[in-house]
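Take a look at the structure set out below.
One chain of protein is taken out of this complex; the other chains stay put.
In order of appearance the chains are A and B, and numbering begins at 1 in each one.
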Amino acid sequence: MGKSKERIAGYLFVLPALIYMLFFVGYPVIDNIRLSLIDVNVMNFSSGDHPFVGLENYKILQREGILATTLTNTIVYTIGCIIIQFICGLGFAMLFSIPFRMAARLRGLVMISWLLPATITAMVFKYMFSADGIVNELLMQVGLIPDPIKWLVEPVTAMLVLVVANTWIGIPFNMILITSGLTTIPKDLYESAAIDGANTMKRFFKITLPLLKPTILSLLVLGFIYTFRVFDLVLITTHGGPVDATQMMSTYAYKLSFDEFKYSQGAALSNVMLLVLLVVGFVYMRLVNREEKA
Amino acid sequence: MRRFRLWTLAATLVFAIALTGCGNNSSENTSKESDNASATQVEKAAVEKKKLTLWFYFEGKERFDKLKTLTDGFTAQNPNVEIEPVYVPFADLKKRLSVGLAAEDLPDLVIIDNPDHAAYAAMGLFADITDEVSTWTDKDQFYEGPWSSTIYDGKQYGVPLGSNNLALYYNEQMLADAGVTPPQTWDELREAAKKLTKNGVTGLGISAPANEEGTFQFLPWLLSAGANYDQLGSPEGIKAFSVLADLIKDGSMSKEIINWTQSDVLKQFSTGKVAMMVNGPWQLPELASTVPDLKFGLTFVPKDKAFSSVLGGENLGVVKGDHVKEATAFVKYVVSPEVIKPFLQSFGYFPPRKDVAADPYWTENPQLKVFAENMEYAMPRGPHPKWPEISNVISQAMSKAFTLHSTPEEAAKDAQSKIDAILK
Partner (left out) sequence: MSIAVSSIHRSRRLRRNAIPLLSILLVAVFLFPLYWLAVTSFKTESEIFRTPPTLFPHQFDVKSYTEQLTSSNYNIMQGFRNSALIAFGALAISTLLAIPASYGLARFSIAGKHLMLLLFLVTQMLPASLILTPLFILYKQFGLLHAPFWATILANATAGIPFTIVTLRTYFITLPKELEESAKIDGCNIFTTFWRIMLPIALPGVVVAMVFSFLFAWGDLIYGMTFISKEHMRPITAGIYNFLGFQRTSWNHSMAFGMVSILPVVFIFIFVQKFIVSGLTNGAVKG
């Protein structure tokens, strides 16, 4: 009796949000899948004659090497970003969790990088990393490099700039979620550990990290998702160049759909994105599941 | 205590809304005033009005006002038609049109980049106005290049609005100091660029990003070598890639051109970081206002076989829908000589029609003369419904060749096979 009442209550809590999302996002996603299985392009757009082609659009992407290039780029970029921004975010969160007078204010300052529209951030980084830009100037003054580096012209450095820019945006996000996670760790755990003679390092690895695990998990997964779908930043900073070296799945799908009018191929590429993210989501669920059962 | 905090937070949010709400009052007042102004116009018209929308991507209030002069002028003659110009950023226009087409939610008129015209015609965006135009005597006045860009599959889908093309700008002082004359041929260019490259200045700047802008800047070189977009892999095509790649190898042109827009190139030129640049006439007003003291000259883009020029500019397209008749009338009104002339002048455009182009404003101005002569043989891009795709292949090949990751030959051959696949 009580159990079933609880179950109904659970549904009442969850369903409104679920229905909302299914309606506003589920429908477009399904429509995208439909679009990827037919052929809609510039020549037959208006005729209404859109033949069913099965997986042909996916095969084209694979044949032309688009899939391999964009998938690799996106994954390199995503992994690079989430690792660095997590470490930096954790560092900031730990640093500001030490009670000192300016901690709160400094933490607030760090948040500002998150508030800047991606369009502007992209422009600032593009400007800073241009050949005559301030980054080259500073590096040369310190003596780290003899000549200016053409950051946005070479494939590897262009990717590096994107990773740095996105990390800059992502650090506050990591920091604040970790900070919020830190508050759930009971203080007396540290106190008793201190009495037991555990040093700072030991306390960090034995208490902080394990207890932060749920936070870290959702943080990494969310970070993966937000980074994986990056769009504006790449479009403005490198436009996918040089020679597709920073072309991401999202930017390429956009290019296919709205620049070359190959709507079905664009839809197919974004569905591959969805698939990758589904796998990540699934792995996350498994981990969470194990965590909650434990 | 905790609840108190929640309430303070809520109060803060409400306060923030109230604060931003204050800005609202003043702006509402201003919009009311302008409503009053237009209200009097409505009373004069009395008859029921047809409201049309025109999408355009020109930036800035000045250009908006000039466009508004056109639409207001039309309404003055046709009181029952009102046309509202709506700004859509260039980078967003294609997306907005695609989405609008799918949802059947479109404007009545669009000002569109001319190489994209055929693609949108093929997608069914534009109304076929062949019949309305066939009896129109003015049509013979248009230059071949711009006019053909409005035709797809033998049918007329719009009218050229304004044209432009590219020329070589050079910094007179720098050329004099280096003891070189403005280069006319590719060989002269290479020599000149080498001599001009020193003290942080590079000889030449062009814009070569991986998009339509890059393709636009590359075509004069390609055409001059005697090739066209479907012959990239030919010896002539390869030569066009080589000449620019050589400049980069020499150090006389920066690899960064693959990230420069045409405005970036202008900034490089006006701040004295490049001695020569390839750019269009629309940059002249900007140069005059930002660096009035800079002495520069203009000449044709250096040639291989023959001076060549590529057609830039916009077309006015009439969109399918309920207002094709009114929209067509508007298009004809806009391109009539007396209306278009002041408009073109204010926009830094060249006339797409010969009778207007004969005006001394264009033929006798020493700065505009080069562009005016170019107009005579300016080639349109395409026209081809898959131009956007073709263009991406070309600009991609440019990136490969200019970053020196591929030889010009590899880049050109690879592009050729991709273009063959598109055209087949």
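The working rule: a residue touches a chain if its C-beta (ideal position, glycine included) is under 8 Å from a C-beta of that chain, and two chains touch if they have at least 3 such contacts.
Given the structure is predicted, the values throughout are model-derived calculations rather than measurements.
Asks: Out of B:Y87, B:W136 or B:Y361, point to the residue that touches the absent chain in the complete complex.
Replies: Answering carefully, the residue with contact to the hidden chain is B:Y87.
Asks: With the missing chain put back, one of A:P16, A:P51, A:G65 or A:P210 would touch it. Which one?
Replies: Result: among the candidates, A:P16 touches the missing chain.
Asks: Pick out which of A:N41, A:T78 or A:T121 touches the chain that's been left out of the picture.
Replies: Considering all chains, including the one not shown, the answer is A:T121.
Asks: Considering the whole complex rather than only what is displayed, give the residues of chain B touching the chain that is not shown.
Replies: Interface residues of chain B facing the absent chain: 2-3, 5-6, 8-9, 12-13, 16-17, 20-21, 23-24, 26-27, 30-31, 57, 59-62, 64, 86-87, 89-92, 95-96, 98-99, 102-105, 200, 261-264, 267-268, 271, 273, 290.
Asks: What chain A residues would touch the chain not displayed?
Replies: Those residues of chain A that touch the unshown chain are 5-7, 9-14, 16-18, 20-22, 24-29, 31-32, 92, 95-96, 98-104, 106-121, 123-125, 127-128, 132-134, 137, 168, 171, 173, 176-177, 179-180, 182-184, 186-188, 214-215, 217-218, 221-222, 225, 228-229, 231-232, 250, 253-254, 257-258, 263, 266-267, 270, 273-274, 277-278, 281-282, 284-285, 288-289, 292.
Keep this in mind: only the chains that are shown with their structure count from here on.
Asks: Measuring from the mean C-alpha position of chain A to the mean C-alpha position of chain B, what distance in angstrom results?
Replies: Each chain reduced to its C-alpha mean, chain A and chain B end up 35 Å apart.
Asks: Using the touch definition from the top, list the residues of chain A that touch chain B in their complex.
Replies: 42-43, 45-47, 126, 130-132, 150, 152-155, 238-244, 255, 257-263
Asks: Show me the residue ranges of chain B that touch chain A in the complex, using the header's touch definition.
Replies: 94-95, 98, 101, 119, 122-124, 209-211, 254-256, 258-259, 273, 385-386, 388-389, 392, 396, 399-400, 403, 405
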